[in-house]
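Only a single protein chain was left out; the remaining protein chains are all shown in position.
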Amino acid sequence: MFINKSIKELRKGIKQKDFSKKEIADFYLSRIKKFNNLNAFSHIHPINEKDLNNSDISSDTLSGIPVALKDNILSRNNPATACSKILDGFIAPYDATVTSKLKSSGAILIGNNNMDEFAMGSSSENSSLGNVLNPWDLNKVPGGSSGGGAAAVAARLIPVALGTDTGGSVRQPASFCGIVGLKPTYGRNSRYGVIAYASSLDQVGVMTNSVEDCALVSEIIAGFDPLDSTSVDVPIPNFSSTLGKDIKGLRIGIPKEYFIKELNTEIDTSIRTALSELEKLGATLVEISLPHTEYAVATYYIIAPAEAASNLSRYDGIRYGKRSKDTEDLFDLYCKTRTEGFGTEVKRRILIGTYVLSEGYFDAYYIKAQKVRTLVANDFKEVFENQCDIIACPTAPTTAFNLGEKCNDPISMYLNDIFTIPTNLAGLPAMSIPCGFDSNNMPIGLQLIGKAWDEETIFKTAYLYEQTHDWHKRIPKGFE
Amino acid sequence: MTTNKLQKNDIFKIFKLSRMHPEEEKVNKLIEEFNSILELAEKLNEVDTKNIDATSHVHGATNIFREDKRSDFTAKEKILSIMPENSGTYIKVPIVIEQE
Partner (left out) sequence: MDYEAVIGLETHVQLNTLSKIFCSAGTTFGEDPNNLIDPLTFGLPGALPVVNKRVIDSAILLGLGLNCQIRKFNRFARKHYFYPDLPKGYQISQSDEPICEHGRVTIEDNGTSRTIGITRIHMEEDAGKSIHDARTNSSLVDLNRAGVPLLEIVSQPDIRNAVEAGLYLKVIRQIVRWLGISDGNMEEGSLRCDANISLRPVGQLKFGTRAEIKNINSFKYVEKAIEYEIARQLKILKEGGTVIQETRLFNSETETTHEMRGKEGAADYRYFADPDLPPVVIEESWIQKIRQTMPVLPSEKKLELINTHKLTEYDAEVLTTEREFSDYFDAVFKVCKDAKLSCNWITSELFGALKKLHIDFSNNPISSEVLGELIKLIKEEVISGKMAKTIFEILIENPSKKIQEIIKEKGLKLISDPEEIRVLVNEVFKNNADNLKKFLDGNNKLHGFFVGQVLKLSAGNAKPELVNQIITEELKKIK
């Protein structure tokens, strides 16, 4: 009965006593239970009945709205393991800033979503809890690393899920699962209490079924946090108030480097159809060039593992989490704990990261990559200064692939992030929204990339486009 | 940057630096993967980066500080309760050979 009800509708219903907060929570909890074959959740939070047994809704809050957190976002007294064995048994002693913002806006935190271990992966197959299934086709991956959240939102197990996006981890699964996912400008949201993967790239992002819901939640979790010195003290715009404004005269840049031979032709067609819809809405299409796009993946796979290797040094079995038994000495305790605690992909990235930071290789790999990062960012700066107001392109070169398909080929897995990585390197906001289905009925995502701090143009454009179709209202078969 | 083909010894060194034990049967495959990732990385050699600044922080924000004020964390007991091994409120570990 609550499926496809927007946050606003749910709020109105609570207020008018059409239904209660408890009914909403119970409805979603029963769906989570019923569809646990998706393996989209890692943990269900105990809910304080007091939060459900009232119909209080102060306006502009998420009162009574169920929300799920990616398993790398801390909520006090609940487990947060980033789906890694090394954090087995870890109970968070504090709230992430985004968590406390959700709490104080009245959201009901239902549980944590399954994910690729430490957010490293593009398929949600690298989880200590086993892989997540794509509700559109149970033989396919939901994308990653926020695959649990994306699958849960797509299957209507939860109306809102918070993910994290380091190289596309919100947008690519949003694209694979046919939902809306926003990665905001780097520094827009606090990273405090979010288990770090690559600190200079990580951002928390919101996944929902509609652009409007995404805007409502995004504006609640945004803002400078004195506990995160990389968050930036800029005014928090009212994203939802831009919805419905027209886009007449908006210049949309179409980067030619994103329409390459690796791009699936059905996706190409869908994107081009979406572009002509946008044109009909009054926007102008401009062909642009982002010449360093082809170097983004290589740049990312140096910078991200380097930061990851460093960030994951704290998981050492000394103070919390897993500590291996029967170790010979301290050195063995470290090694055994980390060998047993980390999965294959995490180990691979730790090793790569350690290597590129080590003596003799640092300048050749790490500093070189940081310089190319500057060039990737400059590409965007230039087109935004001179040619366009927003960029439109595919979110991923393919639709969801088969489970196991890329597990033994890390490079091909990495290349699936080719269209999402550049925006993380440049720190820009970007959203994936549904723009159709391929012949196998798998969702396709359109990516909108904005100027730094200009999520508003993204929301405005995405919302108008969303009104031209009903893809976001379609529900995967079997989950109605 | 020349193509650095990684050898077994190099991998073992990185394992040690990363505090992980190499799994003998997986090492050869790992070296192969490692080398293909490095090959991907070496694509960056094509890019001329002379006079280009390295980006360590993507937005230009600087001088974010806190004032020197003490405030005690309220859930210290929660933190102390998750230690894998302890002696009183100390964290207990296998003996550290020599204090640096």
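Letters are used for the chains, namely A and B, taken in the order the chains are written, and counting of residues starts over at 1 for each.
In the analysis below, a residue touches a chain if its C-beta (ideal position, glycine included) is under 8 Å from a C-beta of that chain, and two chains touch if they have at least 3 such contacts.
Everything numeric in this text was worked out from a predicted model, so none of it was measured.
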With the full complex in mind, choose from A:Leu87, A:Ala174 or A:Ala396 the residue touching the hidden chain. A:Leu87
Chain not shown: contacting residue from A:Ser20, A:Ser358 or A:Gln387: A:Ser358
From A:Ser6, A:Ser20 or A:Ser199, the answer for touching the chain not displayed is A:Ser199
Selected residue (touches chain absent from view) among A:Asp228, A:Glu345 or A:Asp454: A:Asp228
Residue by residue, what part of chain A touches the chain that was omitted? 72-74, 80, 82, 87, 90, 92-94, 96, 191-196, 198-200, 226-230, 306-307, 310, 312-316, 318-320, 330, 334, 354, 357-359, 362, 366
I need the residue numbers on chain B that touch the omitted chain, in ascending order. 17, 19, 56-57, 61-73, 76, 79-80, 87-100
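Here is the rule we use: only the chains that are shown with their structure count from here on.
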Could you tell me the distance, in whole angstrom, between the mean C-alpha positions of chain A and chain B? 23
Which of the residues in chain A come into contact with chain B in the complex? 76-77, 89-91, 93-94, 185-187, 200, 226, 229-230, 232, 292, 294-295, 297-299, 301-302, 309, 316-323, 327, 329-331, 333-336, 338-339, 342, 347-348, 350-352, 354-356, 358, 361, 364-365, 367-375, 377, 410-411, 414, 425-427, 452
Under the stated contact criterion, what part of chain B meets chain A in this complex? 1, 4, 6, 10-11, 14-15, 17-21, 23, 30, 33-34, 36-37, 40-47, 49, 52-59, 61, 64-66, 73, 75, 78-79, 82-85, 91, 93-97
